[in-house]
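As C-alpha cells, the structure follows; a few thoughts come after it.
One protein chain is absent from this view; the other protein chains keep their places.
Then we have subunit A:
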Amino acid sequence: MNNKKIVLGVIGADVHAVGNKILAYAFDNAGFQVINLGVMVSQEEYIKAAIETGADAILVSSLYGHGELDCRGLREKCEESGIGDILLYVGGNLVVGKTPFEEVKKKFIDMGFNRVYPPGTLPDVSIRDLKNDLGVID
C-alpha cells in the first residue's frame, strides 16, 4: 500500500474492457488504490472522479485509434476544474495509421500529458514511472 490513488479508464466510445481489467489488476497489485471507471469514459467523468477521490493521477487508455480526438482538451479541463497539476498518463493505440511513435508522443506531450506509451507496453513500465513521478519508495 502506498496510499496513492489513480483514476483509470478507457476513453471515448472505446469499449476495450479486457486491457482495462488487466491494467486495474496490475496497478492494484503494485499497491495503488485504483478507481477504475471501466470503458467509454468521458473526460468529465475522469475529472469528477479525480476531484471527489482526491486522486494523484489519471491514466487514460485508448485502443481504437480515436485517442487524439478523445484526449484533446483534457489538461485544460483539469486546469479549469482546479486539478491542473494532476499527473496525466495515456497509452495504447492512440492514432489511426502508421505514424511513427515519436510523433504521436510529441503530439500528446503537447496536449499536456506527462507520459505517453506505445501499444504493447507492459504495465510494469508505467508502474515504475508512476512510482518515480509520485515519489513512492518501495
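What we mean here is this: a contact is a pair of C-beta atoms (placed from the backbone, for glycine too) under 8 Å apart; a residue touches a chain by one contact, two chains touch by 3 or more; residues count from 1.
Here is the rule we use: contacts and distances are computed from a predicted model.
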Options "Heme exporter protein C", "Glycolate oxidase iron-sulfur subunit", "Sugar ABC transporter permease" or "MutL protein": UniProt name of the undisplayed chain: "MutL protein"
Touching the absent chain when the full complex is considered, from A:5, A:72 or A:105: A:5
Among A:49, A:74, A:116 or A:130, the residue in touch with the chain that has been omitted: A:49
Footprint left on subunit A by the chain that the document does not show: 3, 5, 13-15, 33, 35, 37-40, 48-49, 51-55, 64-66
